[in-house]
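Remarks on the structure that follows.
For this view, one protein chain was removed and the others were kept in their places.
After this line comes subunit A, so read on.
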Amino acid sequence: MHEPQISRRSIFKLVAAASAAGSLLPAGAEPPKPLSKHVNNPFSDPDYNNPTIPWDKPMVASELATLTVLVDLILPADEESPAASAIDLPDFLNEWVGAPYAENREDHDTIRGGVSWINTHAYKLHGREFKDLAEAQQTAILDTICDPAKAAPELAYGARFFQKLRMLTLGGYYSHPATWKALGYVGNVPIAGPYPGVPEEIIKMLGLEGL
């Protein structure tokens, strides 16, 4: 505020005598452009509008075919919301098990091992892989492994697999907007004016009057 603005000049001066080392910008060099993105890690500075998955999806078509049947048994279509496969849950699971994080690497083994396990189990029981069984045969198998607390000891691996698959399917399914209305999530829309608060009906149901 005390001195007039002088003509613009680069302060990229040679540090030379003043100070320490480092490679220096040559005199007269074109000034560099600043970074628009950092590139060390794709998730360090993601492009939200063009999401990329920087890892491979490891599962092959036959595994995805088995998972398609399984996720639809877990979350089938009804009047209000689609079948899990209709929003491509198997593809999501493939993305999930390919991720490099510790949790995903563990799930990779559980899910791929589990798909093989259930096909072997189906083959031993009925001479066919799981997806080719009649639905009643499929659910009969699931009924033996769906609750880890009740599954027979020799089916423990299958139970652990199903438990993991069920939770991943629930997470992937209900984090997709196609399922939200049926679930009861009605947000992510702008509201003008003050926040409306809790509807009177719920105030009465929960006895929240006067709070």
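Note that in this section a contact is a pair of C-beta atoms (placed from the backbone, for glycine too) under 8 Å apart; a residue touches a chain by one contact, two chains touch by 3 or more; residues count from 1.
FYI, contacts and distances are computed from a predicted model.
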{"item": "Chain left out of the displayed complex - its UniProt protein name, from \"GMC family oxidoreductase\", \"Proteasome subunit beta\", \"Carbohydrate ABC transporter permease\" or \"Bifunctional protein PyrR\"", "value": "\"GMC family oxidoreductase\""}
{"item": "Full-complex contact with the absent chain, from A:Leu75, A:Ile111, A:Leu133 or A:Leu155", "value": "A:Leu75"}
{"item": "Residues belonging to subunit A that touch the chain removed from view", "value": "1-2, 5-6, 8-13, 15, 18-25, 31-38, 40-41, 43-46, 48-49, 51-53, 73-76, 78, 81, 87, 92, 95-96, 99, 101, 104, 139, 142, 146-150, 163, 166-167, 170-172, 174-177, 179-180, 182-192, 194-199, 201-203, 205-208, 211"}
